[in-house]
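The complex appears here minus one protein chain, its other protein chains still in place.
Labels A and B are assigned to the chains in the order they are written; within every chain, residues are numbered from 1.
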Amino acid sequence: MPEPLLSVRDLVVTFRTPAGVLTAIDGVSFDVFPGEVLCIVGESGSGKSVLNLAIMGLLPPNAKIESGQVLYRGEDIAEATPKRMRELRGSRIAMVFQDPMTALNPVRRVGRQIGEMIRLHDKASTAASRKERAIDLLREVGVPDAEARYDAYPHQFSGGMRQRATIAMAMANRPALLIADEPTTALDVTIQAQVMDVLSEVRAEVGSSMILVTHDLGLVAEAADRVAVMYSGRLVETGTVDEIFHEASHPYTIGLLRSLLRTDSTTDVAYAIPGQPPTLATRPSGCAFQPRCAIGRDRPECGAVVPPLVRLADPVVGAPAAPTSTAGDDDGHFGAPTVFGLSDADHLAACLFADEAEALLAEADARTTATAGSGDPVLSPSRSTP
Amino acid sequence: MTRYVIKRVLRGVLTVFGVMVVSFFLLRLTGNPTRLLLSQSATQAQVDALSHQLGYDRPLIAQFGSFLVNAVQGNLGDSLVRHTSAFDLVIQRVPATFELAVAAFLIGIVPAFVAAVLVQITGWRWLRTTLLWLGSIRQAIPVFVFGILLVLVFSIGLHLLPSQGNLKPTALILPAVTMGTFELALYLRLFSSSLQRENSADYVRTARSKGKGPIAIVLSDTLSNAVLPVLAVAGLNFGALLGGAAVVEVVFNWPGVGQLMLTSVSGRDFPVVQAGLLVISVIFVVVNLLIDLLHGVLDPRVRLS
Partner (left out) sequence: MSINDPLVLTRPVRLSGKVLPRRRRGWSPSIVLSSIMLGLVIVLVAVVPFLPLYDPFTQNLSIAQQAPFTDMAHLLGTDTLGRDILSRLSLAGRVSLLISVCAVALNVVIGAILGLSSGYFGKALDTIVSGVADLQLAIPIMLLLILVVSVVGPSTSTLILVLGVTYWVAYGRTARAVTLSLRQRDFVLSPITQGARPTWVIRKHLLPKVAPQLAILASFDIGTMITISSSLDYLGLGVQAPTPTWGGMISEGQQYLQTNPWLIILPSIAIFFLVGSVQFLSQRFTGESTGNSISGGM
């Protein structure tokens, strides 16, 4: 197994608020291996973005890393000096933010902002070389007429073009790790796929690893090698993209997948997980998902202990590597997972009933929706139990 | 940018026109202004004669028309006391008022700017708190009171600075400090809230994600955005300084436009008063026009839209 590029170990992030100290990230651990795309999925408020800011060392002043490690090539950057973090940020770890409309400085030229990224990490570079490189980068991300656009201001770019520019900026120093925080959420639907393609292309070309935060499962199916599912500041399930889509074992993951509108679904009624995710202040004891969980709702043991993230007892041998049929836009470009030495044994879930979750859920469905006639489980039995 | 400039210039012209309308009709608040020119004992025949001679018996619109035509040529009537052009009398006083207003403006805005940036970079909140306290206390003291207190301490008590006139260069210090410090708290609040707001903007987070240091971010990213909202307020306040200078000019016997206008009030020399109001208002409009243009230069969203 190769050395991980980034290892997050038992990370706990807290926020000081008027309502007291709240735990936004509660003991999260995961690895990112060289060259892979890890998708972090979860609802709004699940802590995805805080997690990224913690990795980048960009937490807001009222937040802090309480405990745990963020190991970049073995170096704990949660403990790094501000100076060391500035060296890493932008050169080794770069970030693409959600809203391209506000992510660029409105009063500075786009090209200069890209060139600055180069200058910050290569003081010896000349202005001319930076300009040349910035124009190349703009061209690579598909900004038309890059020479002229170098001198433009952000407001002269459309949303999609701006996000391309921020991608160009992030890739300027060929980072080892790219963190993309919902990079297409703020864009028009028609532009999203294009920008995602550009992001995937330039990433693949440089060979960077990527942490892609999204709540768009279609995007996950298309882009991810591995998936980590977050719920209320905790990791509830991780696995390869196939394991997550075909053998989801945590009730929350199963619910998320069910909420997808599928082309092959026999029903046109979208499924919604009942209830609301808890806020940080109202996170229940035990499993945070318990109040919304068809299995755990009535089981006291689910409310008593926080279920640990454990290896699933029943690894499936030889899971199919074929692209799933979930995503509409399926050119197979990034659908097939790259092989990087992970075994199926890395499929982990934080549920006391993970091994039987699916069966129990189907049972609960049969009870509650007997009259509604939409009890068709999204994960068809033929797929989940080959 | 061209459209922006044209729009701003048109608005300025319109404002100047408005000022003319106001000052023209204010003079006719009490009806025929001839009465103001003559003593109480003047007979109706005398009033009518002078009224006819000055054109005050013509229709109001005709009078306003010729007032406009004359005003555009810089002819605002003659001083009733000194019998010279009221416009010239005012123009001679403009440099003194302008000098005072600019000095006061700088004394208010520069320390506030420096302090706000320093606080943003160093995180020294005590500096901001202390200055805001001092500035707020200063704001509770009217300009004329503060001026007299300064005279009491620095001229009468310590014999350090002159308290009257503008003959010595050091004479500018007391009146400028008197007016400028009044604005310190205002600008400090404006700048630091503007800087704080910009500092939590997304583009600052982007800059940090690029590995940029905090000082570099304030200087090259935050600052250029943070000054924009302060500009408009600064323009308006500069106008307030030009007008408010009248009080300070009286306290320090500073030979500016305001002082001229006030001495003209007792002689009912209203052409001079009217000329003063017009000239200061036009300067105000021009200054704000320049600030608008500066805003256009500094903000590409304005310049290139």
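What we mean here is this: a residue touches a chain if its C-beta (ideal position, glycine included) is under 8 Å from a C-beta of that chain, and two chains touch if they have at least 3 such contacts.
Since the model is a prediction, treat every value here as computed from it, not as a measurement.
*Asks:* May I ask which residue of B:89, B:103, B:117 or B:277 touches the chain that does not appear here?
*Replies:* The one listed residue touching the chain not shown is B:277.
*Asks:* Looking at B:102, B:262 or B:293, which makes contact with the chain not pictured?
*Replies:* Answer from the full complex: B:262 touches the omitted chain.
*Asks:* Of the residues listed, A:8, A:22 or A:309, which one is in contact with the missing chain?
*Replies:* If we include the chain that is not displayed, A:22 is the one touching it.
*Asks:* Thinking of the whole complex, not just what is shown, which of A:5, A:28, A:53 or A:180 touches the missing chain?
*Replies:* Reading the full complex, the residue touching the unseen chain is A:53.
*Asks:* List every residue of chain B that touches the chain not included in the displayed model.
*Replies:* Touch set of chain B with respect to the missing chain: 11, 14-15, 18-19, 22-23, 26-27, 29-30, 33, 36, 132, 136-137, 139-145, 148-149, 151-152, 156, 179, 182-183, 186, 189-190, 193, 200, 233, 236-237, 239-248, 250, 258, 261-262, 264-265, 268-270, 273-274, 276-277, 280-281, 284-285, 288.
Just so it is clear, only the chains that are shown with their structure count from here on.
*Asks:* Report the inter-chain centroid distance for chain A and chain B in whole angstrom, where each centroid is the mean of the CA atoms.
*Replies:* 56
*Asks:* What residues on chain A touch chain B, complex-wise?
*Replies:* For this pair, the touching residues of chain A are 56, 58, 85-91, 94-95, 97, 99, 102-108, 116-117, 120-121, 153, 155-156, 166, 169.
*Asks:* Which bits of chain B are touching chain A when the two form their complex?
*Replies:* Within the complex, chain B touches chain A at residues 201-203, 205-213, 220-221, 224-225, 228, 298-301, 304-305.
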